[in-house]
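This report concerns only the one structure given below.
Note that one protein chain of the assembly has been removed; the remaining protein chains are unaltered in position.
Take a look at subunit A:
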Amino acid sequence: MKTLVRLEISRSLRNKKFMFFSVIYPPLLYVLIAGRDSSGNMPGLPVDLKLYYMVAMAAFGAMTAVLMGNSERIAKERETGWVRQLRLTALPGRGYVAAKIASAATVSLPSILLVLLTGAAVMGVRLEAWQWGAVALCSWAGSFVFAALGVAIGYLATGDAVRPITMLFYFGLAFMGGLWLPMSSLPGWVQDIGAWMPTHAYTALGRAVETGEAPQLSDVGTLLGYLVLFAGAAAWLYRKDTRKA
């Protein structure tokens, strides 16, 4: 199992194209959205706009990389039959899911760090040392949840259906969880549903840190719950996958 985790990580690092775009696009989007000259607080929030989007984009970029990367790659591996071959080994389902989360996390970490670096160096965001560390850690650890979801989607869908289904989850979760716009600016019913989304808990972690507080335990709990749910579903689907790709 350790060998598989190691191999998946080095594979991710070798996939230079995917790595490059996954890493480069969140900071780029951040600079585009938050702009250099805009200043002041987010409407309705006691948070600086540049800081707000730095945290949001770190989370959003990480989520994109792990969700897209995992679901599409896994669907492809099922198609080529590699997963069938792997199922003829003693590898348990959780080992497979752990390896996939690890490989996704390899891509999301540099993307998060680059957004934070852009925030500090280009956008002039100022935070306490512990806050930098906490934002990085929360964004990274939280992305594991979506990596697990990516594995599960890779198992639910095949071939051409993977991308649209991934997109559906991706946009739905990002929008309703308040990754693009603050939750307070969304319609009431979206807020009600959104409050239960893993993305909501995910952004809430960073939000707490940026206002100088410790992340809420309830949000950590929500994320852990989703991680167990998604990873469990993914491991179960891996074991149960009797369909031919």
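By definition in this document, a residue touches a chain if its C-beta (ideal position, glycine included) is under 8 Å from a C-beta of that chain, and two chains touch if they have at least 3 such contacts; residues count from 1.
In the analysis below, contacts and distances are computed from a predicted model.
The subunit not displayed here is recorded in UniProt as "ABC transporter ATP-binding protein", chosen from "Ligase-associated DNA damage response exonuclease", "ABC transporter ATP-binding protein", "Na+/H+ antiporter subunit C" or "Gas vesicle protein A".
If you put the hidden chain back, the residue from A:Gly81, A:Gly124, A:Gly212 or A:Gly225 that touches it is A:Gly81. Against the chain not displayed here, subunit A makes contact via residues 1-4, 7, 10-11, 14-15, 77, 79-82, 84-91, 242, 244.
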